[in-house]
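Up next is chain A:
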Amino acid sequence: MVSIPCSGKIEAHHLLKTLAGGAQGVLILACAEKACQYLEGSSRSRKRVDYAREWLHKVGISAERLDFVRIPPMDRAALENLLREFIPKIQSLEVIPAIAKA
Partner candidate 1 sequence: MIVATLKEIDEIRKMIDRYDSVLVVGCDSCVAECAAGGSRETMLLASALKLSYMKDHQNPTITEAVLDRQCVDDFIDQIANQVPDHEAILSLGCGAGVQALARVYRDKPVIPALNTLFIGETQSRGVWQENCLGCGNCKLGFFGAVCPVARCSKKLMNGPCGGSKGGRCEVHPEISCGWDLIIRRLDALGELDRLTEYVPPVDWSTSHSGGPRKVIREDQQP
Partner candidate 2 sequence: MKTESQLEKVLRAGRFAVTAECGPPKGSNVEILKEKGKHLLGLIDAVNVTDNQTAIVRMSSVAACSILKGMGHEPILQMVTRDRNRIALQSDIFGAYALGIRNVLCLTGDHQTFGNQKEATGVFDLDSIQLLKTVKDMRDEEKIIGGESIQGPPRMFIGAAANPFADPVDWRVVRLAKKINAGADFIQTQCIFNMDRFEKFMNQAREMGLTEKAFILAGITPFKSVGMARYMAEKVAGMDIPEELVKRMAGTPKEKQAEEGIKIAVEFIQRFREIKGVAGIHLMAIEWEHKVPEILEKAGLVPAARN
């Protein structure tokens, strides 16, 4: 779990680098659009995740590896439910082979 001040801080290069670094999937949790403390952060992050997914599509990797969900902060139950769905979904995909050299 990587916490950041706002989902709007996330950009496509962070997400691709995370996957290229060995992660098999990334679940991005954002606040509800209207609940954004920074007004536009949550709506921007959605576009950026979509952009990162376009890149995955170009590379030939399932875009499902990036998921974007808006949930209320600190809602543990909701988070657990999400993970219960997300993890098996990622596990069902063919593993991205690791890269030997950095």
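We adopt the following convention: a residue touches a chain if its C-beta (ideal position, glycine included) is under 8 Å from a C-beta of that chain, and two chains touch if they have at least 3 such contacts; residues count from 1.
How were these candidates chosen? In short, all candidates are chains of the complex that A comes from, given by their letters.
Since this is a predicted model, take the numbers as computed values, not measurements.
Novice: So chain A is shown by itself and the numbered options are 1 or 2; which of them touches it within this complex?
Specialist: In this complex, among candidates 1 or 2, chain A touches 1.
Novice: Going by the contact rule set out above, which residues of chain A touch candidate 1 in the complex?
Specialist: Chain A residues touching candidate 1: 11-14, 16-17, 19-20, 55-56, 58-61, 96-102.
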